[in-house]
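First the structure, then my questions, so here it is.
A single protein chain has been removed from this complex, and every other one stays in its place.
By written order: A, B and C. Residues from 1 in each chain.
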Amino acid sequence: MIPLSWYLLVAAALFCIGLFGVLARKNTIAILMGLELMLNAVNINLLAFWSYLHHAQMNGLVFAAIVFAAAAAETAVGLGLIISAYRRRGSVTANDLDTMKG
Amino acid sequence: MSAAQVLFILVSTVTLFSAVMVVSVRRMMHAALWLIVSLLGVAVLFVLLQAGFFAMVQVLIYIGAISILIIFAVMLTRQVMSEKIPQLNRGWVAGLVAAGGLMIILAFVFRDFPGSLATTMGDPSAGDVVTLGKALADPNGFAIPFELASILLVAALIGTIYIAMERKGGEQ
Amino acid sequence: MMNAWLYIGLFLVIALALPAAAIFISYILGPKKPDPVKRSVYECGIETVGETWVQFKAQYYIFGLIFLVFDVETVFLYPWAAAYNQLTLFMVLEAVLFILILVGGLLYAWRKGALEWV
Partner (left out) sequence: MDFWTDPYLFLVNWLHGLLVGWGLPDAIASFILMFAGAFVLAMGAMLFVLGLIWFERKLVGRFQDRFGPNRVGPWGIIQPLADMLKIFTKEHITPAGVDPLPYNLGPVLAVAAVLAIWAVLPFTISLVGADLDVSVLYVVAIGGLGEIAVVLSGWGSNNKYALLAAFRSVAQLLSYEVPLVIALLVPVMLSGSLSLNQIVREQGVWYIVLAPVAAFIFFIASIAEVGRSPFDLTEAESELVAGFNIEYSGLKFGMFYVADFLHAFTISLLFAVLFLGGWRGPYAEQYPLLGLVYFMLKAGAVYFINIWMRASFPRFRIDQMMGISWKLLTPLAIGAVILTAVIDKLLPGGELLPYGDYVRVGVMLGANLVLVVIAGALMALQKRKHMLQEFPIAASKGFTVRDVSVNRGTK
C-alpha cells in the first residue's frame, strides 16, 4: 500500500510550488492561484493524517471542511478586492498597488 | 509496485507538473486552466485516501465555483498588453530559494517523523459521511465550527458585494 | 468500495475517449480544403476588430460569488442531511439556524440589487 510519507512529500512539494508562486508572481490573480495550491496542500495533509492515523475521530475531516470554507471565502474577497482595485487603479500588478506606503 | 502505487505516482506527477505550470506560465488564462488540472489531480488523491466525499466536494467547490470565479476575474481585469512583459517580479530568485529551502526542511522532518511509516489505512466504513454529519451536528461535537462557518461565509458574501458592486454614481 | 471508484475512473476515460475518437474519425473522413476566407472568425460578416478579449461587467463576478457561497453552504449541509435520521430536533434547529444566517446574506444581496441582471 502507499506509505503515508509519500502523501506528505507530495503535499510539501505542492505547498512549496504554491509558495514560490505567491512570492515570485507579479499579477495579483496569479498570487491568489498560488495561494489556492498552498491551501490544497494543507487539505492533502489533513486527509492523509486522518486516513492513516486517526481514522475514527472526525477532527481531521471537520478541519478539512473548514479549510474549504475559508479558502472559498478568502478567494471571493481577494478577487473582489482585486477587481475594485483594478477599476480604480487600472492595473493589477502587485507592485503598483502600494498607495498605502508612507 | 502495486497498482495503487503506480496510480499514485502517476497522479501526483500530473498534479505537481500542472502546479509548476500554474506558477510559471505567462498567460493568465492558461494558468487558470492548469490550476483546474492540478485541482483534479488533488481530487484523485483524495479518492486514493478513501475520502470520496471530500473528492467530490473538491471537484464541486474548487473546480465548479472557485476556478470559474478566478476565470471571471481574469476576464474582468483584462489588459491586453500586460501578457507580453515577463511575469516574474525581480525577487523571483529569492522566492525560489525560500521555497526550495522549505522543501528540504520538510523532507527532513518527515524522514524521522514516526507516523510516516504507517502504510495501512483504517477500515473505510469507520469514517463515512453519516458519522461526519453526526459529528458536525451534535452540540458537544463540532456544532460551533459548523455555525461559525456560516457566519464566515455570510461575512465574505456581504463584504465582497459591498466592494465589487459598481456604485450607481461611478467612483473614478 | 474502491472498485466502485475504479469503475468511475474507467468510465470517465471511456467517456472522454468516445467523443474524441468520433471527432478524430470525422477529421480523417472529412475533406481538407483550407482556405483563408473559410478560416476567418465569424463576426456577422465584418472583419474582427481588435483583440478578442472584451471587457465585462462586474455582474458576472457577483453571480459567481453568490453561487460559491451557497455551494459551500450546501456542502456543509450534505453530511447533516445524510445523518438526518439519527439527529434530534435540537440538531435540526442548528442546521435551520445555519441556513437562516445564509438567507440573511441572500436578502442583503437582494436589497443591494446585486441580484439584478442590469
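Points worth noting:
Heads up, the rule we're going with is that a contact is a pair of C-beta atoms (placed from the backbone, for glycine too) under 8 Å apart; a residue touches a chain by one contact, two chains touch by 3 or more.
These numbers were taken from a predicted model, which means no experiment stands behind them.
For the chain excluded from display, the touched partners among the shown chains of the whole complex are B, C. Only one of B:59, B:96 or B:165 touches the absent chain when the whole complex is considered: B:59. Touch with the chain that is not drawn comes from one residue among B:23, B:36 or B:157, which is B:36. The chain not shown here touches subunit B at positions 29, 33, 36, 52-53, 56-57, 59-60, 63-65, 67-68, 71-72, 75, 128-130.
In the full complex, subunit C touches the omitted chain through residues 1, 3-8, 10-12, 14-16, 18-20, 22-23, 25-27, 29-33, 36, 38-44, 48, 52-54, 56, 59-60, 63-64, 66-67, 70-71, 74, 77-78, 81-85, 87-89, 92-93, 95-96, 99, 103, 106, 110, 115-118.
Criterion: only the chains that are shown with their structure count from here on.
If each chain is reduced to the centroid of its CA atoms, subunit A and subunit C end up 21 Å from each other. Looking at subunit B, one finds that residues 50, 57, 61, 65-66, 69, 72-73, 76, 131-132, 136, 149, 153, 156-157, 160, 164, 166 touch two or more other chains. Multi-chain contact residues of subunit A, defined as those touching 2 or more other chains: 65, 68-69, 72-73, 75-76, 79-80, 83, 87.
If you check the complex, the residues on subunit B that touch subunit C are 44, 47, 50, 52-53, 57, 60-61, 64-66, 68-69, 72-73, 75-76, 78, 80, 124, 129-134, 136-139, 143, 146-147, 149-151, 153-154, 156-158, 160-162, 164-166. Those residues of subunit C whose C-beta lies close enough to touch subunit A in the complex are 58, 61, 65, 68-69, 71-72, 75-76. For subunit B in complex with subunit A, the touching residues are 2, 4-5, 8, 12, 15-16, 19-20, 22-23, 28, 31-32, 35, 38-39, 42, 45-46, 48-51, 54, 57-58, 61-62, 65-66, 69-70, 72-74, 76-77, 79, 82, 87-89, 91-92, 94-96, 98-100, 102-103, 106-107, 110-111, 113, 115-123, 126-127, 131-132, 135-136, 141-142, 145, 149, 152-153, 155-157, 159-160, 163-164, 166, 171-172.
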